[in-house]
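What follows is a short report on a single structure.
Some chains omitted; the rest stay in position.
Residue numbering begins at 1 within each chain, and the chains themselves are lettered A, B and C in the order written.
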Amino acid sequence: MDGKNFCRVEWSVNFEYTYIREVSAIHDVKIEGLSFAYKNDNRLILKDISIDVQAGTFVALLGQSGCGKSTFLRLLAGLETATAGTIFLDDRPVSRASLDKGMVFQDYGLFPWMTAGENIMLALKQRFPQQDRKKLKQLALDTLNAVGLDESVYRKLPKELSGGMKQRCAIAQAFGIDPPILLMDEPFGALDAVTRARLQDLVLKLWSQENPKKTVFFVTHDVDEALLLANRIIVFGQSPSNIIYECSIPADQRPTRENQFDNPELLELRNTLIFQINKDVVSRIS
Amino acid sequence: GCGGNSSNSTPASTPKSTDAAKAAPETSVVRWNYGTSGNVMVTIAEKKGYFKDEGITLEMVPATANADAMALLATGKADVASNAGTSNPLQQIASGVDLTIFGGHMVDGSMPIVARKGTKWNGVQDLIGKKFACNPAYFAFTGAVMDLGYNDPLKAVEWVTYTNYNDALAAVVRGEVDYALMGTGQNYAVKNMKEIDIVAWQGDVMKNYSCCRLVAPTSFVKNNPNTVKGIMKALIRAQRYYEANKNEAITLQAENIKTSTEYVAAYMLNDNYVVSPDPLKNPVIRAWGILDKTGFLNKKAKDINIADHINTDLYKAALDEVTAQYGSEDPEFYKKLQAFYQENNS
Amino acid sequence: MDKFKIFLKKYWLTVCIYVALVLLYVYATKSGRANPYLFPEVEAIWAAFSNNQGVMLLNMVSSFKLMIPSILISLAIALILGTILGLTEWLRDALYPIIYAFSVIPSILLSPFALLLAPNFTVASIFLISYGTVWTTLFATITGIMTIDKRYLDKAATLELSGIKLMTKVILPAASPSILAGFVSSLRGTFLMLVYVEMYGTQYGMGFFVKKYSEFGLYDHTWVGFIFMVIILVIVMQLFEMMKKYILKWTI
């Protein structure tokens, strides 16, 4: 924070970019009896989790800190290997990390030693090795534009960008490589309220306009964020984690930022979720 | 020439007891520098008590590099340096350091010139235009080259400088250089190497080239004439003992520098190994001239008379006294020394 | 003019100290307090410099001809070996005691070995310089790679980066702060080695010049070579520090 000269860019978004879609199939995700313990630690973090997620669903994962949300996402991404159980994309089990499971981390979205543009280009070149550089660069600029950043950001190092801008670049990267499955681990956790709200809108817009839509797993602490974005919400319990609550939000019930607190059904749901997440807090302090 | 026996040397100290008080040394403890290769006359003089006879004790101040030895003299950390060659003390004198040469250690250091096996040696002219691993500040070669009629010996031969003799040896083996000058201590190694031959000795190139001189700050010599004379007396007697008992000398030296007798014998039992405490004034002056011509002396050298920095009187006096005291033991030897003195110091 | 003022403000003390050192030298030599053999008068040094100006440049070029390949080779070895060991724990465990043992061997002791075994003397010199300087960078590389934040590797895995691309785009940049810190130290060592290995197969070289004239006992020349060398080395180090700053400009 000490005196960096953040470059401040106008937030004018042009959502329309012609992305390169090479993988048309968006996969169903099917998880069967998933359990997990870290190798150096016998404690079971996740225990016997089974869910089916239909292609094109926006899933929000809620749960208290330390309950294993990140771990779950890492398993989906193929960065960890399940102790028991399997994750299927359609019918192929997940075996290792790959480009069709995009990941947006809380920080670490960008390699700090490359400019924002180089970061995006690296990913695009990995994803579309056949395409020529020029076209990819155009795509990179377009996606940056789509998240409201202009060309000047392309040449900036991550440390010269504010937290929000960095996250927008990471989102631009993720949407640019257009993975059928997108995993987001508290992507807005470190941002202030305004930036956060804008990025929520942005992700929702980018996701909505695609056809077919990506399958998204979105980890968050914030119930309102989950309600605003997701059409399916899953709550994890603690030690070892399992799904303790879940619900779907039908398309016609989805709130907007403005009417989020008007729908009594949603308010009810909101209270239920808060209760579910925190239910053991009061009982466990004594 | 070996074959001397120990009965030859009398531990006699009786004859000089009378004038002992008169000639008492001004400084009884002398701090003496020599390097790892040692100094055989000093070793003998110590072991046989010749220094003790003169009322002198030595304190060893080891340091190997020549410049280091000179630094020791300059700062009074040592009184006498015996193994720092000739050129380095002369260069010091030329740049204004007030040193005096009052004696010597080796006249000829048995320093071999080596070349690849099978090389024929016809004389110094063979070096012309060749690569020679040798420090040109060692004037014997530059002098010899000038004697051949070359005005600029530094150009006539391609001199190559290496940090140590092993590197130079490797350079010969690898054909990087054509010839290399080795140190006294390399005799053993060189003789045991198959790839190379000793083609000549430094002494062949320049007779009595005055290998290592005994140097001390002029003030030390001035203020301690009796001490210096005592040192010379002890060393003269040591030379006699050495020449008569080479095998024992070898053993003593090997013990002193902690090596095998074979190692020491490799250079000591060599005609090119000549030790003598004689100051060798003439060769030193010759060396001064050569160094000056080849540009190794400071400009101030023009204003310096090198003869002022060579003291032969104390050696002569010592020689006379020793001859008077012990001449009867080996008249031949002392006669030879007198002749040698006349030849080199007039 | 303004820049000059800023410079002066920052460096007035530096300049003063250098001037004081020079004056001290002049005083010590003129007054005869200093040993005239080791400390020739300033005029003599100046004269030696005037006579050797051309040689100085030759020396520099010759030294660089040795230094640059040596540095590149030692860097390449450090990076390749360091990366392999940094990433492979069992190999690191096994080879560490061996590398360690070799790393403590003073490289100058190896000179006769190098001279006898290398195909030519330039190679021997390069070997000795590299040997003398590779270790610090090597250990820094191993440490740097061992301590890479695992999240970068995760990110790289999700981008399916592997092989050379993984190395050049992720692993080496991530470890570069440690690597470069080690490398500066190596560089300083390179200069030291230069003085010792430049006698082989060369007639020029900054270290060669210094060493030669100190063996010849001509200290006016020695001082010229010395000062020249220090200036060049400071410039080289400074350039390198700038490069380092540039490469690491992404760090905080």
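Quick note on the criterion: contacts are C-beta pairs under 8 Å (C-beta built on N, C-alpha and C of every residue); 3 or more make two chains touch, one makes a residue touch a chain.
Please read all numbers here as calculations on a predicted model, not as lab measurements.
Each distinct protein chain appears once in the view. How many of each does the complete structure file actually contain?
A x2, B x1, C x2
Methods note: only the chains that are shown with their structure count from here on.
Whole-Å distance, chain A centre to chain B centre, using C-alpha means?
Chain A and chain B have C-alpha centres separated by 86 Å.
Take the average of all CA coordinates in chain B, do the same for chain C, and state the distance between these two points in whole angstrom.
Chain B and chain C have C-alpha centres separated by 40 Å.
Go ahead and note the Å separation of the Cα centroids belonging to chain A and chain C.
Between these chains, centre-to-centre, one finds 48 Å.
Among the residues of chain A, pick out those that touch two or more other chains and give their numbers.
Answer for chain A, listing residues that touch two or more other chains: there are none.
Quick check: what residues of chain B touch more than one other chain, meaning two or more?
none
Could you pull out which chain B residues touch chain C in their complex?
Those in contact with chain C are residues 66-67, 70-71, 74-75, 87-88, 91-92, 95-97, 135-137, 160-164, 166-167, 169-171, 173-174, 176, 296, 298-299.
For a test of understanding, state which residues of chain C touch chain A in their complex under the given definition.
By the definition above, chain C touches chain A via 149, 151-152, 154-155, 157-161, 169-170, 173-174, 176, 249-252.
Taking the complex as given, what residues does chain A use to touch chain C?
On the chain A side, the touching residues are 74, 77-79, 96-99, 101-103, 105, 108-109, 111-114, 122-123, 126, 157-159.
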